[in-house]
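Yeah, one chain of the complex is gone here, protein chain that is, but the others are all in their spots.
Going in written order, the chains are labelled A and B, and every chain counts its residues from 1.
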Amino acid sequence: MFRAIYEYFKEILLAIRGLINGMRITGKYIAHARKEIITQEYPDNRDTLQMFDRFRGEVVLLHNENNEHRCTGCSACEVACPNGSIEIIWARREDPETGKKKKQIETFVYHLSMCTMCNLCILACPTDAIKMGHDFEHAVFDRSQLTKVLNRPGSKLEKGVEE
Amino acid sequence: MYDFTTLVQSIGNFLHGQFSPGVATALEWTLVILVYLALYAILGLVLVYVERRVCAFFQLRLGPNRVGWAGTAQTVADALKLLLKEPVTVNKADKLLYNLAPFIITLAALTVISLVPFAKGLQAFDINIGLLFIVAVSSLGVVGILLAGWSSNNKYALIGAMRSGAQIVSYELSVGLSLLTMVLLTGTLQLSTIIETQANGWWIFKGHVPAIIAFFLYLTASIAEINRGPFDLPEAESELTAGFHTEYSGLKFAFFFLAEFVNMFTVAAIATTVFLGGWMPFHLGDWAGFNAVMDFVPPILWFFLKVSAVIFLMMWFKWTFPRLRIDQLLKLEWKYLMPLNLMNLVFTAILVYLGWHG
Partner (left out) sequence: MEKIIFYILSAVILSLSLMSVLSRKLLRSAVYLFGVLTAIAGFYFLIGYHFLGAVQLTVYAGGIVVLIIFSILLTHDIDHQMPTPDWSRVAVAGALCVAGAVMFVQLLQGSLFSRVEAPEQSDLNTVGNTLLNPGGGGYLLPFEVVSILLLAVMIGAIVIAKQRHSVDDSSPEKQAP
């Protein structure tokens, strides 16, 4: 009998303690709200906006300063893509240095409109030629503009990638 | 120092001097109605903005901050949007009841604020049984909710209405009992007299532990009665889309929304009146200088300060605690709030019998 009464009040006091704990945490939040607000005011901070590392905005083909990329045209990404947003058009052409015929990419076509940013192409790439870019402002006035050619004009394969 | 009685009386005298008695009375009534309707709308607009802003800060967000200075015109823009929206009526709804429901809720909410004493002499309806009347009228709002849920002919709305019915009918008891505890201390139900009894100290300080317990019991039970979080089961978004007002749009939805926020104000105002001394300034013992400074602040400001403190507390509750399940809700009322209230009532009665109060 007395035990039950004791338990009843203990339960209430414990519950109150739990509630006060919760309120202390949210109270801390609102007390420091000025400093710790996470929300970004996007269009205002466009110049300083820093996206986080793992953000997936689009697929980009990396070029170095000599306009060289690392894509060998192996089409592994095209095979890996679940919805066919990558098309690689390649040709065998003569290498000016060795004179041998070699597989090279003509155009790396990327359909942004079909891409779901699933990251499978990046995982499939054996030479780390592509990666996910941070740009997310993709709005255009015509759907055809969403089909992009990723390799820059006149670019060629970086040396030493195929070895 | 700041007495509104003379102002109100001079307005009355002016009207009675200018017009015949019947016309003057009608004009007075119209004036009061207009003032309260304006107050109702303004309270709604301000509270919606404050709620969104405070909630955002609790969650480390920014909240509305674009329209107007720091987003203050956001609710005005929202209200305009709601005014311009098409009032959609469900095909198989019970049209009469569907249209009637928002008005019942609004009427209940409006009637209750007419009893709130904002300052000395600034009260529309100061009747002898004020607190009882408040409890009576605030229990009428549930009819509107039940009708809204039923007449929408929507399963979510109906479930929301049923939940709200069960919730309000049970929590009304706790609200009544916790106010009854305070009536034992005040010895009156009239709101203006309740404030007069707190001239030498607010009841939450004067009333020892029972008053503090009653304050929190009242706050909990009345938050549940006005369907506010963490007791917002009737409109639990994650389960019932919007609960009893799922099928309402445009202006009729705005009525529900407004009534909800004004009810929040009313609960805070009654808590202020009964526990926190209404418009009485804060006095500290015998410090004459301090008390004089406190007296200098107008009572109406005191009143709104206290009300906003209570409202902030309610928002703090809402944005901290998770929503209760329906069985937990009823368990809380019948196994904890009710017995605690009864114990508190007996305890207070003993205290009053021994003459230890005030």
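Just so it is clear, a contact is a pair of C-beta atoms (placed from the backbone, for glycine too) under 8 Å apart; a residue touches a chain by one contact, two chains touch by 3 or more.
All of these numbers come straight from a predicted model, not from anything done at the bench.
Asker: Please work out which displayed chains the absent chain touches and list them by label.
Answerer: In the entire complex, chains touched by the missing one are B.
Asker: Can you work out which residue in B:55, B:73 or B:100 touches the chain that's missing from view?
Answerer: The single option touching the absent chain is B:100.
Asker: Give the residue, chosen from B:34, B:76, B:169 or B:297, that touches the chain omitted from the document.
Answerer: Checking each option in B:34, B:76, B:169 or B:297, the one touching the absent chain turns out to be B:169.
Asker: Which candidate, B:147, B:184 or B:280, sits in contact with the chain we can't see?
Answerer: Checking each option in B:147, B:184 or B:280, the one touching the absent chain turns out to be B:147.
Asker: Of the residues B:7, B:42, B:127 or B:343, I need the one that contacts the missing chain.
Answerer: Considering the complete complex, B:127 is the one touching the chain left out.
Asker: When the complex is taken as a whole, what residues of subunit B touch the one chain not shown?
Answerer: Residues touching the hidden chain, for subunit B, are 22, 25-26, 92-94, 96-97, 100, 127-129, 132-133, 135-137, 139-140, 142-143, 146-147, 149-151, 153, 158, 161-162, 165, 169, 172, 188-189.
The rule is simple: only the chains that are shown with their structure count from here on.
Asker: Just give me the whole-number Å value for how far the CA centre of subunit A lies from that of subunit B.
Answerer: Result: the chain centres lie 49 Å from each other.
Asker: With touch defined as at the start, can you tell me which subunit A residues reach subunit B in the complex?
Answerer: Residues 12, 19, 22-23, 25-27, 29-30, 33, 36-39, 41 of subunit A touch subunit B in their complex.
Asker: Would you tell me which residues of subunit B are touching subunit A in their complex?
Answerer: Where subunit B meets subunit A, its residues are 54, 56-62, 65, 316-317, 319-321, 336, 340.
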